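Input: one structure, supplied below.
All protein chains of the complex are present and in place, except for one that has been dropped.
What follows is subunit A.
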Amino acid sequence: MNATIFLEIGSGSGCVSAFAGKILDTSTLYLTTDINYRACNCTRRTGSQNNVTLDAIQTSFTQALHSRLKNSVDIICFNPPYVPTVSTEVSEAQDLRGIEGSWAGGSDGMQVTNIFLSVVHELLSFNGRFYLVALKENNIPEIQSRMKTLYQLESKIVLSRRAGREHLSIVRFKRALPGLS
């Protein structure tokens, strides 16, 4: 696949981006963001151990990049904190920028993800793809129909599997072509 800009939100250990760097061609800029400093550091190191340069940026979602990346990103990945928790736990976790931020997702686990879902359409390039990891409890059909209605992003579940107690899926979004479907 041809991608000029790849972007991972919440890169954590960095293994997703490093893996992407192994399978995509070399003509790609790899940007990653995380609110946690140690995650950014770890991402960067995982990249260099795999001979992939990952430009890690400590920011929430794409805040510092947003204005410059409009309609420019070819591949976006987000494995968000999706575990359902009480909602106050989310704001605390987001403010602390620590390890709790890696899983606390608030009511239905979607509190953090939803913030990004409302802006991702601004970032995708014309042929851009957005890959989101979601749990069954996150109500994937609802996410899919909402993204279609509000932002004309159509989607497909490209992978589903059980990981321990979690039933995980990867949903792929892209711009719906006007006139079709």
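Here, a residue touches a chain if its C-beta (ideal position, glycine included) is under 8 Å from a C-beta of that chain, and two chains touch if they have at least 3 such contacts; residues count from 1.
Note that in this section contacts and distances are computed from a predicted model.
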Legend entry - Record-based protein name (UniProt) of the chain missing from this complex, from "DNA-directed RNA polymerase III subunit RPC6", "Exosome complex exonuclease RRP44", "Trm112p-domain-containing protein" or "2Fe-2S ferredoxin-type domain-containing protein": "Trm112p-domain-containing protein"
Inset, instruction - Touching the absent chain in the whole complex: find that residue among A:I9, A:L31 or A:I75. - result: A:L31
Inset, instruction - Looking beyond the chains shown, say which of A:T53, A:T88 or A:S145 touches the absent one. - result: A:T53
Inset, instruction - Go through subunit A and note every residue touching the omitted chain. - result: 4-5, 26-29, 31, 35, 37, 40-41, 44, 53, 55-60, 63-69, 72, 95, 97
